[in-house]
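Note that one protein chain is taken out, while the other chains of the complex remain in position.
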Amino acid sequence: MKKLKLSLSDALAVISGLFIAFILLCAIAPGFVAPYSPTYMNVADLLQAPSLTHLFGTDYFGRDVFSVVVYGSRDSLIIGVASVLTGGIIGGILGALAGFIGGVVDTIFNRFIEILMTIPGILLALAIAAALRPSLFSIVLAISVSSIPQYSRVMRGQVISIKNRPYITVSNSIGTRGAVIFVKHVLLNSWSPFLVMATLGLGSSILVASGLSFLGLGIIKEIPDWGTLLSQGRGYLVVAHWICTFPGLVITAFVLAINIIGDRLRDVIDPK
Amino acid sequence: MAGVVIKKILTSLVVLFGALVLVFLIMNVLPGDPIFSIVDPTTTSPEEIAALKHELGMDKPLGQQFVEYVIDILHGDFGKSRASSEPVLALILKNLPKTIELTVVSVVISVTLGILLGILSAVFRNRVLDTVVRVLSLITISMPTFWTGVLFILLFSVKLRWLPSMGSEGFRTLILPSVTLGIVSSGVIVRMVRNSALEIINEPFIVTLRAKGLAERTVMLRHVLRNVMIPTITVIGLQVTNMLAGSVIIETVFSRQGIGRIISTAIMARDIPIVQGVVFFSAIICVVVNLVVDVSYAIIDPRVRRA
Partner (left out) sequence: MSEKLLSVSGLNVEFVNKRHHVNVIDGISFDISAGETVCLVGESGSGKSVTAKTVMRLIEHEGGRIAGGNLVFNGDDLAQYKEKAVRSIRGDRIAMVFQEPMAAFDPVFTIGKQITECIRRHTKQTVAQANAKAVDLLRRVGISEPEARMKQYPNELSGGMLQRAMIAMALSCEPDILIADEPTTALDVTIQAQILNLLRELKREFNMAVLLITHDLGIAAEMADRVCVMYAGRIVENSATEAILRRPLHPYTQGLLRSVTALNHDKNEKLYSISGTIPALTEMPEGCRFNPRCPFATDKCREAEPPLETRALGSVACWRTGEVNVSSLPVKGVDAAQEREESAEKLFEVRNVSRHYVARGFGGAKNVTRAVDDVSFDIIKGETFGLVGESGSGKSTLGRLLLRLEKVTSGEIRFDGRDITNLKSGELRDTRRHMQAIFQDPYGSMDPRWRVGKIVEEPLRAYEKLENSKIRGRAAELLELVGLDRAAYEKFPHEFSGGQRQRICIARAVALSSKFILADEAVSALDVSVQAQIVNLLRELQEKLGLTYLFIAHSLSVVRHVSDRIGVMYLGQLVEIAPATELFSHPAHPYTRGLIASVPSVDNAFAGETRRELTPLSGEIPSPMRPPSGCRFHPRCPSATARCSEESPTLRQCGSGHLAACHNIS
């Protein structure tokens, strides 16, 4: 048995994993983590600076910012995960089919993606979010449509590279059916880089979502998601920067953790 | 070579037309009558709505609306703002220079930082410098753009009072926004440059170069760098378009003039002609940037030049 040495990147990955687990816990059981109710407005404690009683301070309603962040994690995560799933599945299927079938299908697909890519992601998301009424659904739709090109391009590239491997030629010469080749060889070998992409996509979805909230296209709810919280806090920057800085820090830390895990995953899958 | 460029331009036009269709569809076909983005159905009577629709030409069949829209655009008419009745094109052209200024300075910052740090990181692979650069670049790509901007304002404007937090006149107002935008995208470039430099360092031709007796510095600066530029140019092209999108946020954070700012205001006001116009305009810019990327590709990479 080789001695298991924990390298720096492994340690980072472990810490990131723990942090993501913690955020998941917040999203699933916020009441368990948060010290206060997110809707409890303590009029006596408006705009309190961070302290031991209020870890992230309080906002202009006297709400405990930490508790709001904990409760807000649910919507933020739902937006992120749902967009990755929708965008990833649609993009993945489109890319895989275009790559595998090739020919005219591929050409049409390429033009379509090229068109989508001409409109910068966040602008496309903005346009979609603006056309629809603000809701969880419209944000998820906006983010997933704008992320389709990146997923489908990765999938297509991967499928094409697998399709040209000698073992696919062998399967063809054996006479294995096309559908079997597609599922058992091509997809089986293509999904791992795609998984990395999707992991990293979760981070960028959360970033785009926070950007949309910032521009006023977020969901207006009693309990704000991270992006909305952040943009609301902007108005108090000079008097109470913590309403803005701490939620931002949480977003950054969470996205960073996802990126670290994603990078690690890539190294494990594709050790160069 | 000229043939390739002409072909590229032709496909670009097709793509641009596709983008126009897409924008139009998003604005007019997605669930919800587009008119409701202007009026509130609960307070306006159906007759008033119908009258308004007629006035705006929104009661015509969608196909006809689209054809008219395209014809107008070909005449340089992007419609009028529903809020201020100002022509959209004039509004865009008035604000575009500020956005271009911001984007260009940001690109310069991010490309310089990105290539420099990326190469250094690859050369000193797994040393302290590399670790620091990698961690920093990972952090920058994990930060929400506007939050970075807000932090900068907090530090350099509110606390240190070195730089203005808002406005669009003069060089000093440009510093914070462009640095914010530049830093965020330099993270992407650093990672890209580092990875491809590491790949190129393992290519067999690097051994040949060393076997010729060339110094490591020459190998890196003359040969690796030039090879790294090939994939990097694509990423830079993507970054330009990303920055265009990022300007929407940055211009809002720093209250700067620019097309990003007008689109975000237009979105809040549901001013569809402006949204449509700006999105289509940025599509044009993207297509032009992509063309430039393709041509510079051909200049750097002889393998493409011949094809």
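Side notes on the structure shown:
In order of appearance the chains are A and B, and numbering begins at 1 in each one.
Note that a residue touches a chain if its C-beta (ideal position, glycine included) is under 8 Å from a C-beta of that chain, and two chains touch if they have at least 3 such contacts.
Since the structure is predicted, the reported quantities are computational estimates derived from the model, not experimental observations.
Of the options A:S9, A:S37, A:N110 or A:T176, the residue whose C-beta touches the omitted chain is A:T176. The chain not shown here touches chain B at positions 3-4, 6-7, 203-205, 207-215, 223, 226-227, 230, 300-303, 306. Mapped onto chain A, contacts with the missing chain fall at residues 2, 5, 165-167, 169-177, 180, 184-185, 188-189.
In the analysis below, only the chains that are shown with their structure count from here on.
Look at where the CA atoms of chain A average out and do the same for chain B: the two points lie 20 Å apart.
By the touch criterion given at the top, residues 14-16, 18-19, 22-23, 26-27, 30-32, 34, 37, 131, 138-139, 141-147, 150-151, 153-154, 158, 198-199, 241-242, 244-246, 248-249, 252, 263-264, 267-268, 270, 275-276, 278-279, 282-283, 286-287, 290 of chain B touch chain A in their complex. If you check the complex, the residues on chain A that touch chain B are 8, 111-112, 114-124, 126-133, 203, 207, 210-211, 214-217, 227, 230-231, 234, 237-238, 241, 244-245, 248, 251-253, 255-256, 258-260, 263, 272.
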